[in-house]
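Working notes, beginning with the structure itself.
With one protein chain withheld, the remaining protein chains of the complex are depicted in position.
Every chain is named by a letter (A, B and C) in the order it is written, and numbering of its residues begins at 1.
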Amino acid sequence: MHRLRRFADERDWQQFHTPKNLAMALAGEVGELVAELQWLTPEESARVMADPDHAARVRAEIGDVMIYLARLGDVLGIDLLTAATDKLSDAARRYPVERSFGSSAKAPPADNAD
Amino acid sequence: MHRLRRFADERDWQQFHTPKNLAMALAGEVGELVAELQWLTPEESARVMADPDHAARVRAEIGDVMIYLARLGDVLGIDLLTAATDKLSDAARRYPVERSFGSSAKAPPADNAD
Amino acid sequence: MHRLRRFADERDWQQFHTPKNLAMALAGEVGELVAELQWLTPEESARVMADPDHAARVRAEIGDVMIYLARLGDVLGIDLLTAATDKLSDAARRYPVERSFGSSAKAPPADNAD
Partner (left out) sequence: MHRLRRFADERDWQQFHTPKNLAMALAGEVGELVAELQWLTPEESARVMADPDHAARVRAEIGDVMIYLARLGDVLGIDLLTAATDKLSDAARRYPVERSFGSSAKAPPADNAD
């Protein structure tokens, strides 16, 4: 996102935007997102967008997380979609449909990937 | 990312992919990303992609984070780029260039936003 | 925990144990703990200690989180129990029993504390 880079440039904030600092900022924003869902049951969380106030807060946190992830990808020279697609191809190999159907054992993509 | 949704569908994993669970998975992956940078100085972190092994690990973690963020946006019906752009517009209002130049006080976009 | 400090001293690791680095290490370990519970329902999570393997993993992650939190308290000169007790006294004032009974609205102690 070029607009993000310009935003940081205009304010001379690249000096703060090292990968280490951006990873911390990302962790902070993910913490705020998690906090929005922490007392909900999984079922309530699936309906969270039906409450306009809560929906706005969740959407704002998702936006913040995306901003820092994009900034981090930019300073590291990593394309987010390519990196995700490559990991997904790995996951498809490690979790073939026939063995993984309906099992949470090591369920979702990228879990325990490293 | 349609491919992500199909990946979960084929394995009957949507049952696990509630917003609450996906937010936790996102936090777990961000934790792994942070762990890759935790003992580096900020300067060393800026050179992390020069080491092929470390670069591959960081790239894989970024891919994992992007996968779960995309999945979360998908189940919540939130477009990641629009959410980020809207937050960036807020940040531009709250941190005008003239007052924010070179100051880390409340520096980067989205910091303390809520 | 003096034993922790000696452990770091003996290995000449205090150089890495800045508050910034330790906060990142703490976030990484909490991410691993969260990952152990991410696909469980809240009810399943309440029975997690009944499975010896899963119990051992959760206990090990709790131990890791405690190690870094204790290290962080040590380098910052913050007594963990006193800091927690002080926050709990704040929370008792902000969430009086009569108004908070059974309501998750702003439920648990320390939520939205800042």
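The working rule: a contact is a pair of C-beta atoms (placed from the backbone, for glycine too) under 8 Å apart; a residue touches a chain by one contact, two chains touch by 3 or more.
Keep in mind it's a predicted model, so treat the numbers as computed, not measured.
Undergrad: Of A:12, A:32 or A:90, which residue touches the hidden chain?
TA: Within the whole complex, the residue contacting the unshown chain is A:32.
Undergrad: Just checking the interface: what residues of subunit C touch the absent partner chain?
TA: Residues of subunit C in contact with the hidden chain: 1, 3-4, 7-8, 10-13, 15-21, 23-27, 29-34, 37, 40-43, 45-46, 48-49, 57-73, 75-78, 80-81, 83-88, 91-92, 95, 97, 100-102, 104, 107-111, 113-114.
Undergrad: Against the chain that's been left off, what residues of subunit A make contact? List them.
TA: Its contact residues with the unshown chain are 16, 21, 24-25, 27-32, 34-35, 37-39.
Undergrad: Would you write out the residues of subunit B that touch the absent chain, in ascending order?
TA: 20, 23-24, 27, 35, 39, 41-42, 104, 107-108, 111-112
We take it that only the chains that are shown with their structure count from here on.
Undergrad: Based only on mean CA positions, could you tell me how far subunit A sits from subunit B in angstrom?
TA: From the centre of subunit A to the centre of subunit B is 4 Å.
Undergrad: Residues of subunit C that contact two or more other chains, please.
TA: Only 24, 27, 35, 39 qualify.
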